[in-house]
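Here the complex is missing a single protein chain, while all its other protein chains stay put.
Up next is chain A:
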Amino acid sequence: MSLQAADLNSTPHSSSTSLNTTLVEAPTPQNPTIALEKYKKKDAAKVIVRFRAIGNAPILKQNLYKISASNKFQAVIQFLRKELNYKASEPLFLYINSAFSPAPDETVANLVKCFNTDGHLIINYCTSAAWG
């Protein structure tokens, strides 16, 4: 970026079009609002979630599901409750990698990025606190 600018200064009659193109393509954040929008764009990708029952929790017929990465973890909790036909009053605990429970407002995209196993997000569920 700075090299190109220096070139231009030494040859003031060079084509301005080419300079404009390089300016637009340059990774320098010309406009923080546009940069921010880019980073805030929702992840449209689908990710694979693998459910594993722990203890005496009921087992699902199917344990692999594809869900949108932009979902909040809360959506995963609600989905599992629906699949298991669990009422809101019945206790259900979800953990990642048999280790911790993420905040319900965490995005699935972040969880997959940080904690996936062979590309899958492993979610353990049980009816009493297991790794509390």
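Criterion: a residue touches a chain if its C-beta (ideal position, glycine included) is under 8 Å from a C-beta of that chain, and two chains touch if they have at least 3 such contacts; residues count from 1.
Quick note on the criterion: contacts and distances are computed from a predicted model.
Enquirer: When one chain of this assembly is omitted, its UniProt record names it as which of these: "Autophagy protein 5", "Eukaryotic translation initiation factor 3 subunit I", "Alpha-1,3-glucosyltransferase" or "Vps16 C-terminal domain-containing protein"?
Expert: "Autophagy protein 5"
Enquirer: Since one chain has been left out of the picture, which residues of chain A touch it in the full complex?
Expert: Against the missing chain, chain A presents residues 36, 39-40, 74, 96-97, 99-105, 114-115, 131-132.
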